[in-house]
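Note that this complex is displayed minus one protein chain, with the remaining chains in position.
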Amino acid sequence: MLLVKVYVTLKKGVLDPKGTAVKSSLNSMGFEGVEDVRIGKYMEIKLNIDGREEAAEKVKEMCDKLLANPVIEDYDFEITEV
Amino acid sequence: MLLVKVYVTLKKGVLDPKGTAVKSSLNSMGFEGVEDVRIGKYMEIKLNIDGREEAAEKVKEMCDKLLANPVIEDYDFEITEV
Amino acid sequence: MQDKKLWRQMGLTDKEYERIKEILGREPNYVELGMYGVMWSEHCSYKTSKPVLKRFPVKGPHVLQGPGENAGIVDIGNNLAVAMKIESHNHPSAIEPYQGAATGVGGIIRDIFTMGARPIALLNSLRFGELETERTRYLFEGVISGIADYGNCMGIPTVGGEVYFSDSYAENPLVNAMCVGIIKHDEITRGKAAGIGNPVMLVGARTGRDGIHGASFASEELSEDSEERRPSVQVGDPFMEKLLLEACLELMKTGAVVGIQDLGAAGLTSSSCETASRAGTGIELDVSLVPLREEGMTPYEIMLSESQERMLVIVKKGREEEVRKIFEKWDLTAVTIGRVTDDGMLRVLNGGRVEAEVPADSLAEGAPSFPKESRRPEYLDEATDLDVSCIAVPTDFNKVLLEILGSPNVASKEWVYNQYDYMVRTDTVVQPGSDAAVLRIKGTKKGIALTTDCNGRYCYLNPYTGGAIAVAEAARNLVCSGAKPLAVTDCLNFGNPEKPEIYWQFENCVDGMSKACKILETPVISGNVSFYNETKGRAVYPTPVVGMVGLIKDIEKVTTQSFKNEGDMIVLLGETREEIGGSEYLKVIHGIEKGNPPELNLELEKRVQQCCLEAINFGIINSAHDVSEGGLAVALAECCITGGLGAKIELEKKEIREDALLFGESQSRIILTLSPENHKLLEEIVSKYDVKAEVLGWVSGDSLTIDLIENQNNNRSYRKIINLKVREMEKIWRGKLECIMD
Partner (left out) sequence: MKFGVVVFPGSNCDVDCYNVVKNVLNKDVNYVWHKERLNDLDEYDCLILPGGFSYGDYLRPGAIARFANAMQGVIEFANKGGLVLGICNGFQVLLEAGLLPGAMQRNKNLKFRCHYSFIRVENSKLPFTLECSEGQVLKIPIAHGDGNYFVDEETLQQMKANDQIVFRYCDEDGNVTEQANPNGSIDNIAGICNKKGNVLGMMPHPERCAEDVLGSTHGKLIFDSIIKYLESRVENAR
């Protein structure tokens, strides 16, 4: 079984309403030095595929099609054996 | 400047409607071997604090207080220099 | 089992344990004990409250279903009926406000469509501590978005409710959710497991270890990964519930359903034993057939899981395939897990092995119930001992009015309800923000009005009167919209009933409510009790929330509180007495939460309401608003603000204090406006009902001014005591919550 960790982040230049809100909450809670917060998604996918390469290809396709929105998001992933 | 990567995940056993929906969508799109999907949050925080240890302490506090919901979520983080 | 007194960990008393042994003629095993533990808990069995709830009037010519089913149902004519129910989710919301409130909404929606009704509206009644603390703001914010996200996703408009803030709720917020559905008379379905041999199906979400009775912690049955087995908070899945709703309603139209019951508290255990008990049958089910979300769940866990979004359906034998097809269409699983039997037992199998076997009826109805000791609380003497003459009458009433308008209890709740989709389904004719929400009933000329009400402070100071006022005010709110009050659903929120003082509060509230329900002819058709709302010995204010539905014959005649036309005459129905005890004014301006709450004369109340309704039905009333928290001045200000118009008021100086005149909360008062040429007609109606109607002034300009007229030695002198721009009042009233929260 493979464990795929997918990170979806907002593209540079795209405003991040959630991140902005969290940053200002942190600031108003008294946390100093918080310069920027960006919020994305973290997904864990259990994949029953033999061969990492094939898996990587599939995961890329999943990301392109569904898991990330190419207009505003970038993605990255790691695959480990479990 | 420090870059903190925070991963917030649902605790084991906690229902994940989003993950379930994505899993069944992937299945019906024809992706085979997708056994499970869990969806969490991924955050990137730019922190202007000297000293990783101090930073780690602060980030832990942020997670406990705001970034994660301790009743249903776990979290983990990494700190790197940038 | 004997030596460990395991039953105590499951919340059963020694006496109850003895009773179980008597019923079974043997010692219960672990699974059985767990099932009795939850079913005989206060939450499921009503063992403490039952004897008192019997005092409610529950009958009426239009009642189609009273208490005892998943929801109550009243007739509204045209072969249509309204199903409604309110339920608390206080404790879960205190632990996890978002999910707690969300699953509360999910649960109450299921209660409605379980009856075969299409849910058409949601309301909620909420109590929090004062907004000064961060914790309270967190709870408030979380609860509101939990309610919003669930209801919005379901596409059921959240059209009304109430929010109060008081220290007494700081540790124990109250989250009561109400749902209203519409149904044809011949489509009413009940939670009955009838017909020996009929299959029992489980549909909807998979079963996980959500919210399993806390008692399981310390048990010996927990194995290897017991760390992982901590009962987790229930997480709501409104999308799943939406599918479940549509599938169930579609299914019920096929006639294949014999009985249906949602899985709420005590999950599979309660739904199976209750349906069997109602039908006088038994149920045999096999936990190995239950679709699971997690591995290695024990029969105990499966029977007690409170995973949301599940339904138990008893279908006619031979029609399982039809049922399965409908659920498949909605991407849901439906599996047969058992069948109806004739031996009255709830038998739990695990593959071939019998895991539990107990009389279903004894689980559902067998909890020994005793009235509790009841004693008048001592605090009452102190709390009602208020010498009003020691309270200085303020000099600057403008300032006082603005301050009360900015009190979170009085201020506009827009910050709350703008997060709710209150328009979906396109029936919402009167949106949140008036006295009651109004929905049209498509295909008819009719509408229904909905409200929830309760002033916990009144109930604290005088439970009987407070309970009665809750009912009276709810009815008054409906009447102000042009609706005839029909029926009540109630949610009784109290502290620990084992304390005689709390039990006394409980009894007195119920008695006051019962009296009011009788006189106003609004029977109680469903409800819910939530006890143990207390922390460190401090209980919440007794808070018996009243949800009420009323019928509007002609949707064109709907009335709202806002002033409509320049030049309209303003009339006050009812009478202002010197009553400032327990008022918002005393709390906000003087920091006092004491005194006797206003008196309520129910006969007068009824006449005022009938008078108002007749005038509205006559078509001469342009706006109607009941006078409640903040008194006459606040009510007038609200009419002005929501209508965007000012008013010129002249009040006769009476034998009462000026602060009582402006801010006292005397009951049975309604502010009406009408065109002056209709005044004669109004007077006729008023005299018929022997009600006082005082002309207060006119809708006019962009300010609210109140002049006090004093008659001295045949000299009339005028003194301006209020003079405020509507805009200025609006800014404070509308902006307050947003300003605190954002």
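To keep things simple, chains are lettered A, B and C as they appear, and every chain counts its residues starting from 1.
As a working rule, a contact is a pair of C-beta atoms (placed from the backbone, for glycine too) under 8 Å apart; a residue touches a chain by one contact, two chains touch by 3 or more.
Being a predicted model, the structure only gives us computed values, none of them experimental.
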Contact with the hidden chain (one of C:112, C:148 or C:488): C:148
Candidates C:27, C:331 or C:566 - the one touching the absent chain: C:331
Contact residue for the chain not shown (choose from C:203, C:287, C:540 or C:555): C:555
Sites on chain B contacted by the missing partner chain, in the whole complex: 17-18, 21-22, 25, 28-29, 39
Where the missing chain touches chain C, by residue: 145, 148-149, 152-155, 237-240, 242-243, 330-331, 417-426, 428-429, 431, 440, 442, 555, 742
Footprint left on chain A by the chain that the document does not show: 13-15, 17-18, 21, 65-67, 69, 71-72
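The definition used in the following text is that only the chains that are shown with their structure count from here on.
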Inter-chain centre distance, chain A versus chain B - centres from mean C-alpha coordinates, in Å: 9
Centre-to-centre distance between chain C and chain A (centres being mean Cα positions), rounded to whole Å: 41
Centroid spacing, where centroids are CA-atom means, of chain B and chain C in whole angstrom: 37
Junction residues of chain C, two or more chains touched: none
Sequence positions of chain B contacting 2 or more other chains: none
Chain B contact footprint on chain C (complex, rising order): 95-96, 98-99, 205, 208-210, 228-229, 232-237, 239-240, 293-294, 307-308, 331
Chain B to chain C touching residues, read off their complex: 11-17, 20-21, 24, 69, 71-72
Parts of chain B lying in touch with chain A, wherever the complex brings them together: 1, 7-9, 19, 22, 25-26, 29, 31-49, 58, 61-62, 65-67
